[in-house]
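Note that one protein chain of the assembly has been removed; the remaining protein chains are unaltered in position.
Let's turn to chain A:
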Amino acid sequence: MKSAVVVFPGLNRDSDMIAALTKIGGTPPAVVWHQDATIPDVDLIVIPGGFSYGDYLRAGAIAARSPIMDVIRERSEKGVRILGVCNGFQILTEAGLLPGVLMRNASLKFVCREVKLEVANADTVFTRGYTAGQVIRCPVAHHDGNYFADPETLARIEDNGQVAFRYADGTNPNGSIHDIAGVFNADKSVLGLMPHPENLIESAHGGIDGRGLFNGLLDAVA
């Protein structure tokens, strides 16, 4: 299994993601700097969390327009899986690789806490480590995670099984519409989610509920 983590200046959960991929997958991912001309030949490309370019224009907006995104788009078209977590999710929506937008949290405040997630679609390579309807624990840490899509888009992604995770048991921390915490693109080869499964993968984290994502994915692309 081969993976790559793309790093933009200002991302800061790259080390968490690299640690998770390494601990669960057994081999460290390739680390790609945003100015690199290309990405090695891999099965999975991950954009981790943080504050690319300080989130200064809009979360993810500047990174989404950088040249490396053309390479990611190209790879995506060739079937390489793309995962964006937190700022990575924001970058993928800004780049048009995922539907919808992520607005400022309804509370207008940054929020870091543990939430519950319901696995809305377990029939994908990303989520097959879980069962449909399973409720897992997962931490969130973000300021702009309030998912929104227009009614037409929302109906389409709901009908097409593009909702990957929903906040469950009243734990929606940011006002996301339909409690959406993570979405796929139309063919389920790209996933973006706000919560941080990479921060709940070992007993020291107080739980391993985040492992399911990596287990399913790394297994699939091995």
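We adopt the following convention: contacts are C-beta pairs under 8 Å (C-beta built on N, C-alpha and C of every residue); 3 or more make two chains touch, one makes a residue touch a chain; residues count from 1.
We adopt the following convention: contacts and distances are computed from a predicted model.
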item	value
Options "Membrane protein", "Phosphoribosylformylglycinamidine synthase subunit PurL", "Transport permease protein" or "Molybdopterin-dependent oxidoreductase": UniProt name of the undisplayed chain	"Phosphoribosylformylglycinamidine synthase subunit PurL"
Touch with the omitted chain, as defined above, among A:Ala30, A:Val71 or A:Val111	A:Val111
Contact partner of the left-out chain, one of A:Gly26, A:Pro40 or A:Gly54	A:Gly54
Touch residues of chain A, complete complex, unshown partner	9-10, 12-13, 15-16, 19-20, 35, 50-51, 53-56, 109-113, 139, 141, 143, 196, 198-199, 204-205
